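Before anything else, here's the structure in question.
Removed from the display is one protein chain of the complex; every other protein chain stays in position.
This part shows chain A:
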């Protein structure tokens, strides 16, 4: 009787390890071919083609790295369900009792299931690496990616898979896995605005919305988050092994070690940005000149954060395009195009005090360019430069006179592709990085009428009467008469604007 009191422990041997690996191999294949996982993988790999994002240029790599995490999250959730289903398969098919007579104890089977997630993880890691390599070699890619951000996606896949194994060992129904998926989706996407201390406990922290920051100002604790995920993964695996009877010293030690790592990662990732980083962000936001590189091209000086210098020649095309439409003296006046960011509440800022929602206007003689480039960025810069040429003032305001018409016309004509972009939008607002040019219906009608006329002819007329057009007292009727179109009457909606 005493002999049968405890289950017979299989001797530790190379054979036991080989058996675990053999089972892991079989389960890994089944996991990869599970319908949910296969569909999720296919969707993840085909998404860039479907959405057309594979054609994007001018990527900022410190954004690309963290955008690489969403697809793996969904693959990981499919992996969670599939791994959960695999662990419960023997229960579902009533073969658990047959496994009971095998030499391999249940906890080793659990370990094999946990290991079976590794190949899926590697597939996702290869996909992340491939997609990143593609984006990094696209024209105009700038910045520096973080390896830890790129690793977060695959690590999530591994964690979710092992979590599926753990849930299968704790709850003998696949409902637990499905509930866990809903919970993960809810905390990741619905509670998007969690307080700083809690948000990093969620596997994926998106930080969307803000303009890209220079990579040395990004304050995301990516390395500690990766450590946290590794700790959680090992912890989940060890607890699953413990729950299925693997109460050996090694498993206990692994669980304890993983708990320590998880706690360490948790603590480190919620400490927030260092004082030096906060100071660097303050400086980059309030006094960008002190950290920028400036290049002189003709009468224009371009100042950019060092990583963004490769964009200067493309900025130049837009700036020169808008400048060539201006009359003297504005056309040959010195101009500084300065890149500016609001780094105070940027990616995982944990911004201290004085959060500025919007950048304050720059000094006279300077126009602002942002850290986004592409079609939208082109038009934005054109708006900035046109405003600099015409009013040289980055304060807000609606110009209900010749200057409003002139700025809009110059921006749309100066930017490559600007006319097409403006024709597509039915609004009367163009956004520059700092502010928008907003027109009343009346001025908007004049601009649209001007765009109907031959551009070269209008450009000649603009140059000829430049001095009169930029005067604060030049009315909309006057600009319409000078440039050969008619202005409609002021509408009731027009009169409600507060004009500058």
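We adopt the following convention: contacts are C-beta pairs under 8 Å (C-beta built on N, C-alpha and C of every residue); 3 or more make two chains touch, one makes a residue touch a chain; residues count from 1.
Heads up, the rule we're going with is that contacts and distances are computed from a predicted model.
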"Molybdopterin converting factor small subunit", "ABC transporter ATP-binding protein", "ABC-2 type transport system permease protein" or "Succinate dehydrogenase/fumarate reductase iron-sulfur subunit" - which is the UniProt name of the missing chain: "ABC-2 type transport system permease protein"
Option touching the unshown chain, where A:174, A:213 or A:226 are the choices: A:174
Positions on chain A where the hidden chain makes contact: 36, 39-40, 43, 47, 74, 77-78, 81, 85, 92, 173-176, 178-179, 181-183, 185-186, 189-193, 195
